[in-house]
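Removed from the display is one protein chain of the complex; every other protein chain stays in position.
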Amino acid sequence: MGRPCDVMTVCLARLIRDGETVFHGVSSHMPMVATLLAKATHAPNAVHLNIPGGVDPHKPRLVSYTSAGDDLLETAEAAFPLQEVFDLSMRGGLDVAFLSGVQFDRLGSVNASVIGDYPRPKVRLPGGAGSAVLIPTAKRAIIWRTKHDRRTFCEKVDFVTARGHVSDIVTPLCAFTMYGGELILKTIHPGVSIEEIAENTAFPIRYLTLEQTPPPTDEELRALDHIDPLHTRNLEFR
Amino acid sequence: MGRPCDVMTVCLARLIRDGETVFHGVSSHMPMVATLLAKATHAPNAVHLNIPGGVDPHKPRLVSYTSAGDDLLETAEAAFPLQEVFDLSMRGGLDVAFLSGVQFDRLGSVNASVIGDYPRPKVRLPGGAGSAVLIPTAKRAIIWRTKHDRRTFCEKVDFVTARGHVSDIVTPLCAFTMYGGELILKTIHPGVSIEEIAENTAFPIRYLTLEQTPPPTDEELRALDHIDPLHTRNLEFR
Amino acid sequence: MNKRCDLDQAVRGIPDGALLGLGGNTLNRAPMAAVMEMARQKKRGLRLVKTAGGMDVDLLCYAGCVASVDAGFISYETEYSLCQHYRKAVQDGRVRANEHACYTVISALRAASFGIPFMPVRGLQISDLAAVNDYFQPVTDPFSGETLNAVKALRPDVSVIHAQLADERGNALIEGPKYDDVLLSRASRTVIVTAERIVGEEAFAASAQKADIPHFLVSAVVHVPRGASPGACAGLYGVADANLREFLGLGTPEELESWLARRVSHGQAL
Partner (left out) sequence: MNKRCDLDQAVRGIPDGALLGLGGNTLNRAPMAAVMEMARQKKRGLRLVKTAGGMDVDLLCYAGCVASVDAGFISYETEYSLCQHYRKAVQDGRVRANEHACYTVISALRAASFGIPFMPVRGLQISDLAAVNDYFQPVTDPFSGETLNAVKALRPDVSVIHAQLADERGNALIEGPKYDDVLLSRASRTVIVTAERIVGEEAFAASAQKADIPHFLVSAVVHVPRGASPGACAGLYGVADANLREFLGLGTPEELESWLARRVSHGQAL
C-alpha cells in the first residue's frame, strides 16, 4: 500500500503534465519531491520553479529545514527567483502552483490566515504565502494537506485567504478534484474506505466514478529514494 | 584658454559636489569624462552611475562609439543598471542627471523631440532619452550642448520634452544657471565676450554678477589626459 | 567613507517604531545576529516587513520589540513547526498581523523602489484579505476601465541584510539565492549590512562579480561571521539544529534574556 507520504507524493507528481511550469514555495517538501519525481519519470520537460530561483535544479541535495534553500539554485540551469515566478503567474504563464492551507470547503476556498475572528483571531496561522495571488492566476492550484478531518475539510472556512483555480486537493486519504465549481472525490488511496473519508469530511462526498489511487510503482519508489534519500517528503508525518 | 571641449568638461565637472549621485546616459562622452574628472579631483566620493550599471568604474577604457559600454561595468564596484538609476531618481535619490537637447528657452524648457509639428515633424530628433522623467525628478539636471546659436537658445521651444529641475546649462561660450525660474548667465568662458553670447542667444541675457569661467587648471588638464587619452570629450567638436 | 562599525552601534541607529525590512527568507540568510542585538537593546514598536519570515520575526515578537508585521508567511518550515511567539502576540492583540500575499509585499516594495505610492496587482480577485485590510484598494486602469487591486507602497526606514561579502564602504555581495534582498535594499531609506567577510576596497572592482548592493544605499557595515546562525547561510553553513531547538524550548522573558546574553554581548556575537 505504501506509506502515506509516498502515496501522496506520487499522487501529486502524477498531476504534473510534461512541459508544464510548476512552482512550490517554503514548507513544501512534499511538492518539491513530487516535482522532482515527475521530471524523473513521466514529465521530463516540466519546468521546476522555486523561491531561490533555480530553474530545473539537476541534483539538489534536499535538506530538512527548508524547501527554499540554495541547493535548489546550485545545480539549476537558469535564475528565475520568486518575484519573477509570481510575475509569470500574473501574466498567465504559470501552469501549476502547489499550495496548502488549514481549512478547505466544497467550493475550493482555502483558509491559511486565521481561525476565528480576523483582527483578533483564536489562532493566527502562518498566512497564505502565495495563495491569494497564485490561486486566482495560476492555471491550476494543487493543494496538499497531511491532515484530513472535519475541521480541515469543513462546511465553511473561517476566512477566505483565496479562491479561484484550485484544481486538486491531495490528502492522506484521497484525492479531491474540482468539478463544476465543487470539490468532488477523485480517487481513494489504497487501504482507505469511502466511509472513512465521509466521516472525516464535513461537506458531502460526491463523485462521478469511484476509483482507487494507483499505488506507487516500483519505478516511482526507486526514483523517490534516489531523489529524496533523507525522506524529507515524510517530514509532515513525523 | 584651453580647447572648448576641455573648458566645457571642466566646467561640468566642477558642478559635481562630493558625495553626490551622478548619472549620464548614451551619447554623453563629455559628461562621462566630467564625472570621472570630478571623482579624480574635488569630488572623490561622488557616485558615478551609468546605463550599463557600473557603479564607480575604477579605470574605464573609454571608447569613442558609446558612453554606455561594458568598459563602465568591467572595473566597477557594484551593479546598478539603468532601470535602477531611473528608480533612484523617481524616489528622490538622484542628485545630478546630465542631459542634452536641441532647443532651450529662458524657462529652462528642453526640446529633444521634434522641430516643427509633433505628429509630422520637419525634423525628428533622437528623443529625450531620460529627460522627461529625470528633469522633473533629479535634484539637479545639468545640460551640456556644444552648439550655441539662436536656434538652440531660442525664444520658445517647438516642443517641451521636459521642464523641471534644470539647474545649469554649459555651452562652448558660457555657463547658464537657473535663478528664480529663469535662465541667467553665470560665467563666460575664457576668450568669449558677452556680446558674442547675446548675439547667439534669442532670449535676453541677464546676470547677477559677470564672471569668467576659471580656465582648466594644470591638474585638471593632466587628469583629463589620464582619464580620456583618446579625447572622446572632443567628439562633438570634430 | 568607511562605514564599518560594531553591531551594537549599527543596531542603535534603528529607532523605536521604525518600519524595518529584514533580508533572507525563513531560515535562510536572515540577519539573526542583528535581530538578537535588537532584542538585547529592547527595541520597541518595530514594524517588520518581510515576504516570508521565521525565527527573526518570532524572536522579535518574543522580546516585545514588535508593533506590526507585514508579511505573506510567518513560520518555521516543516521541521521546526510554527512561530509560537508571533502567533501568541497576534492572538493577544499585542502585534498587528498585516497579512499579505508574499507577492503583495514584493509589490509594495517595488512601489517604494519606483517612487510611486501604489502598485497595481493581478491576483487577490477572490480573497477576504482585500476586504479587511486597508492597504489594498481597488484602482481603475485608465486605458481600459478595468478594475484591479492596488497595494500601498511600503518604504522601510531601514533594512538589515546579511551578506557573505562586503567592503568597508558598504558594497555587498550576496552569494546563492538573493531572495528579495536586492529589491529591499532599493526600497528602503537606508540599509545596514552584516557580512560574513569584509573584503578589500579593490575587491569588487577587480572581480567579474559585482556587488549587489551599492555602497551609496548603505549606512553601516558590520563584520559578523555566522551572522545568520542559527539559520543557514548559502555556501557557508546550514541550520544550527541544537541552538535552534534550544531557542524553541524557551518560554519566559527571563529565559530569552539569558539565552541572548549567552549569544551576544554588547554587539559582539559570542
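Labels for the chains are A, B and C, by order of writing; each one numbers its residues from 1.
Assume a contact is a pair of C-beta atoms (placed from the backbone, for glycine too) under 8 Å apart; a residue touches a chain by one contact, two chains touch by 3 or more.
Just so you know, these numbers come straight off a predicted model, no measurement behind them.
Across C:15, C:117 or C:200, the single residue that touches the chain missing here is C:117. Listed residues B:64, B:193 or B:212: the one in touch with the omitted chain is B:64. Only one of A:47, A:110 or A:170 touches the chain withheld from this view, namely A:47. Remark: the omitted chain is touched by one listed residue; of A:36, A:55 or A:112 this is A:55. Residues touching the missing chain, restricted to subunit B, are 25-27, 29, 51-54, 63-70, 72-74, 81-83, 86, 89-91, 113, 118-124, 126-137, 159-164, 232, 235-236 (touch as defined at the top). Although one chain is hidden here, its contacts on subunit A can still be listed: residues 21, 45, 47, 54-58, 73, 75-80, 84, 87-92, 137. Interface residues of subunit C facing the missing partner chain: 107, 114-122, 137-144, 146, 148, 150, 152.
Just so we're on the same page, only the chains that are shown with their structure count from here on.
If you sketch which chains touch which, the chains link end to end in a single open path, with no loop closing it.
With centres defined by CA atoms alone, the chain at the far end from subunit A is B. Averaging Cα coordinates per chain places subunit A and subunit B 56 Å apart. Between subunit B and subunit C, the centres computed from C-alpha atoms are 39 Å apart. The set of subunit A residues that touch two or more partner chains is empty.
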